[in-house]
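Only a single protein chain was left out; the remaining protein chains are all shown in position.
Chain naming follows the written order as A, B and C, and within any one chain the residues start at number 1.
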Amino acid sequence: MDFATALQILDSTVRLSTPLLLACLAGLFSERAGIFDIGLEGKMLMAAFFSAAVAFVTGSVWLGMLAGIASSMALSALHGLASITFRGNQLISGVAINFLAAGLTVLIAQDWFSQGGRTPSLIGQARFEPLTLPLADTLQTVPILGPLYHELISGHTLPVYFAFLCVPATWWILYRTRFGLRLRAVGENPAAVDTAGISVIGLRYAAVAICGLLCGIAGAYLATALQAGFIKDMTAGRGYIALAALIFAKWRPWYALMSCLLFGFLQAVALRYQNIDLGPVTLPVQFMDALPYILTVVILAGFVGRAIPPRAGGEPYVKER
Amino acid sequence: MDRMPPWADALLVPLISLVLAAILSALVIIGIGEDPVAAVTLMVKGALGSTYGWGYTLYYATNFIFTGLAVAVAFHARMFNIGGEGQAMLGGLGVALVCLYLPLPHWTLALVAATLGAAIFGAAWACVPAVLQARRGSHIVITTIMFNFIAAALLNYMLVNLLRPKGAMDPATAKFPAATNLPTLHDMLTPIGLNFSKAAPANVTLVIALLACLAVWLLIWRTRLGYEIRAFGHSETAARYAGISPTRITVVAMLISGGLAGLMALNTTMGEAERLVLNSVEGAGFIGIAVALMGRSHPLGVLMAAVLFGFLYQGGAELALWTNIPRELIVVIQALVILFTGALDNMVRMPLERLFLSRRRKEG
Amino acid sequence: MTTAPAIELRGISKAFGPVQANKDISILVERGTIHGIIGENGAGKSTLMSILYGFYKADAGEIFIGGQKTEIPDSQAAIAAGIGMVFQHFKLVENFTVLENVVLGAEDGRLLRPSLATARAELKALASDYGLNVDPDAVIADIGVGQQQRVEILKALYRQADILILDEPTGVLTPAEADQLFRILGRLKAEGKTIVLITHKLREIMEITDTVSVMRRGEMTATVRTAETSPTELAELMVGRKVLLRVDKTPAQPGAPILEIENLSVTDSAGVQRLRGVSLNVRAGEILGLAGVAGNGQSELLEVLGGMRTATGRITMNGQPIDLGGRHSDGQSRRARGIGHVPEDRQREGLIMPYSAWENSVFGYHHDPRWQNGPLMDNAGIEAAAQDQMDRFDVRPPNPRLAARNFSGGNQQKIVVAREIDRNPDLLLIGQPTRGVDIGAIEFIHKQIIALRDQGKAILLVSVELDEILSLADRVAVMFDGQIMGEGPAGSATQVGLGCLMAGLGGDDTRDMSGWTISDAAIIEEGTPDVSRIEAQLAEKHADASKEV
Partner (left out) sequence: DPALIFDLGGKFDKSFNEAAFNGAQRWAEETGGSFNEIELQSEAQREQALRRFAEAGFNPVITMGFAMADPLSTVAPDYPDTKFAVVDVTWLDVPNVRQIGFAEHEGSYLVGMLAAMASETGTVGFVGGMDVPLIRHFGCGYAQGAKAVNPDINIVANMTGTTPAAWNDPVKGSELTKAQISQGADVVYAAAGGTGVGVLQTAADEGILSIGVDSNQNHLHPGKVLTSMLKRVDVAVYEAMKAGEDLETGVFTLGLAENGVGYALDENNASLITDEMKAAVDDARQKIIDGEINVVSYYENDSCPALTF
């Protein structure tokens, strides 16, 4: 494999990792607060649709993004209502949200645009354009580093840079702020938070709202940056891969970056090659598709560094009897 | 005394949840500018108005009975098997291998062999997550989700690279030999003088599904294994105290669950398509969750919920055929049912409990 | 200084569904005093204090703090009113450090670092003021319960609590640790803080409190000055009638050893050694009482014997070895060998709460051929047998179809005891047989245990209640830190001697007990034992143990 191809694959890795990373960090906030969320997929999908639809109608990608975030946060609120207020099963609520998004997006898309459950293609200001970072063109001629900077670092859309900035930001919020301390505490032992005089419900809703926000951006990125419009089921399992990445990352921000880049890389490779010839063995593309899931199962099995979820995760908080 | 009488718990709560889901569904239909009454009329006519409609309704219901029972059995052991989808895919593989490669002279033999094939393959696919849960504490919800994706990739590989007949374009196996074709309800009912539509795919697998309901009922409420599964589901520490091995129950319950999910393939693969196609499961594994939740994990409840969903499916297909309402409406309804009967259960339950409590206080 | 009482509650009522946990309770606590609250399990003590701390909302009633009527809708309000609470089950975040736990909810700004710095300085000051030493950077999961409790107290003090509520603080402590705690409480009181202490132990009440309130069945039955009352009077107030503390029984007629335990060791999943080479035996026709502070390995021993845990070492039952780690180390196999087991926690272990009484009546014995009907279970037969059993054991109401959760605690316990005794086991393991059970049922259960002994069966009794051990057991063994500290006849045991052994000490007091063998593991000290040294030694031992793993 030559340098140009490697660069292309890495470049594509960055693009494909972005939605995973945003969704993964979204899940991280929620699960660190003790609310399991298998509804990442649905929230992204909903946001993808509303961002594309509103961006198309208004011609503004920013209004589209806002609509996407709002729709994703509405689903978050539903998840909060079910799992925080009514202390329902968080997994079941997540499943319901995924179905709701899968159905509603197509239903509404068909009603609004009559294009078989998709939005019309977005053009111009209705999409995020790639940004060229300063000096990218000038430095292009510098060997190795020039193309690296020009291709890999520069030339992405705004949400990509946002997603990567979210990693240190998440770390900082989690470990350097009062809110982060409380958030982590409520995922470990909500009773401790409650008796310390802080509202468990408030904290958990805040976490779920952040989750909705980030999923909203992830969905908007899919529909208005990575692609130019919404199509049915366009998240294509990315929410589940993000969930897998979250486990892989053991619920930590920097690890989340690593695992999303890894899974994004696997996707980039699987997109480019039907089969990968490794000399003695040929890996079929299906194997590449399944690899993130297989890796996650291996991690879950505890053979490679055990992943311990937040202790209070998945359990509704009921004051002790 | 409990907070609520048992009948309220078993019937009233799900019923109210269902009504709420129905009201919201109607609002959705109005929201997309259609007439809910007309839609429901069309659905009822299309799904229940003819033997053809019934044939499809029952065909879908058969799928959902299997996947619903699968989820229900796991629920009794307090496990959430989201892997019905993958297990059913593997069940399909089992059926296909049996039908294609065993020389089976008659459909009865084929049915027995394929039942075993489907159950074993489905169970095997549930086995790994089960063992990981039991031995390593890996959360079964996550592992079964992962296994759904892995199953899809595996089936894809098998169909594209190994089982697709030479020259064929779509990833599917060859047609199964005619000797393995199952009798449809038409074939079964004609001898007794009933004229059932020939076009509908409902077939003898329905009978197996009904038998499975009975078997699961006996298993859960009448056998030692069921006693242990339920005990384990209520309290793992108590199970360990009673000498019930958590590992064994986890694995056995998931094997049964996976086997039941796998059996679904009898209906779709052997009964309907008569070959294995890529996406024969079509989300039935997920619908099993809604069915089990609505049916309160009781085989009778599962049966009724499965027929309801069969109706929704066939009715939804009719809607898509004759109106502009996309089939996704059914997905929305399904989501609402799961939401209200599963996740928002307490929203209905808590006020009801309060109601019963205050009534009892007044009486007492 | 104001003369207004620190706390005044007027007419507090609280119901949980059909359960009236608090009924029209009024109470008054003077500033700078220690006020005790006693009462049976479920009397409503914790509920009352949780209301004061804003954890629960009272249905009716008023709260006055320092003479001011105060609304306490949540814990934030309680903290603002200067109330701190140490719960029975600590509310600490296990994987946070001490410092993080202390600042949680009491940070001074949005950023963490300045808050942690302030807290670190403040902890230092508190440590020197009250002798509350803890390493601020230690992770909670790594420190002992005594230390954890100090963290809880520090949390309250860091929030400038004037009123400190402690809910059964000594339940998990060794007597030495408890003494330390009381010294700290004494200093807090001297500083003018008000303390409310919930406890079941009359001794502690008599030792440290100024006034005491007694609760029974959700009601406040009396408030008296400690100096003007006696333990017997308090006990009577607690249960509502004169209490017979001794059990009628004839001397034991011990026969051959039924159960012999040699060098039994258990390491838990976290790698901590729970049992360290325990050897014991129980003979036919005797009750061996196993005493000790909760958490010193008694539970693990019962679990190994009951087949809920694997272990190393050797155990024989009627001379035949039993499997400790293989295929036959589960509860079913133990039952087959004639071991009955009344577990310590009936609700989590002994019963399936949603199961009906008849289903529970065969729990653990459901493989018995008697209950099978071909491949199915003989449900009708089981129900009939359960009915009979409930009549004989006086379970109320005698309705086998009622779910276990619908019986009161005492009757739940009777269902378990009936199930285990009715199988006529050669060895009965019985843990905390009367925890949360009323006096009438206690007497009944004690009689059943003695009757079984008199039939020549062996009984191993584990209880944290020294009184129960002393009145029921024929022979007593004391456990501390996974080892047997000493063992001897119940008749010659003294409260003080047992107390020392329970703290791992073998001083003069234990030498007075005739017929007792004291283990070499017990640390022999003259005069007042130095608890912190023992703690240090233990910590070292644990560290070694985990290195080996």
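Annotations for the structure displayed:
Everything that follows uses one rule, which is that contacts are C-beta pairs under 8 Å (C-beta built on N, C-alpha and C of every residue); 3 or more make two chains touch, one makes a residue touch a chain.
Quick caveat, the model's predicted, so the values are computed rather than measured.
Judged over the whole assembly, touch between the missing chain and the shown ones holds for A, B. Checked against the full complex, the one of A:32, A:79, A:118 or A:156 touching the unshown chain is A:118.
Of the listed positions B:43, B:71, B:254 or B:273, the one in contact with the omitted chain in the full complex is B:273. For subunit B, the residues touching the absent chain in the complete assembly are 52, 56, 156, 160, 167, 169-172, 175, 198-199, 201, 268, 272-273, 275, 277-280, 282, 317-318, 320-322, 327.
In the full complex, subunit A makes contact with the omitted chain through residues 4-5, 7-8, 11-12, 15-16, 115-118, 121, 226-228, 231-232, 234, 236, 268, 271-272, 274, 285-286.
Just so we're on the same page, only the chains that are shown with their structure count from here on.
Pairwise, the chains sharing the most contacting C-beta pairs are A-B. If each chain is reduced to the centroid of its CA atoms, subunit A and subunit C end up 47 Å from each other.
Per-chain CA centroids place subunit A at a distance of 30 Å from subunit B. Of all the residues in subunit C, the ones that touch subunit A in their complex are 53-56, 74-79, 85, 87, 89, 91-96, 100-101, 103-107, 109-113, 115, 155. Residues 1-3, 218, 222-224, 227-228, 230-231, 234-235, 237-238, 240-245, 357 of subunit B are the ones touching subunit C in the complex. Those residues of subunit B whose C-beta lies close enough to touch subunit A in the complex are 28, 31-33, 80, 82, 128, 132, 136-139, 141-143, 145-147, 149-150, 153-154, 156-157, 160-161, 286, 289, 293, 324-326, 328-336, 338-339, 342-347, 350.
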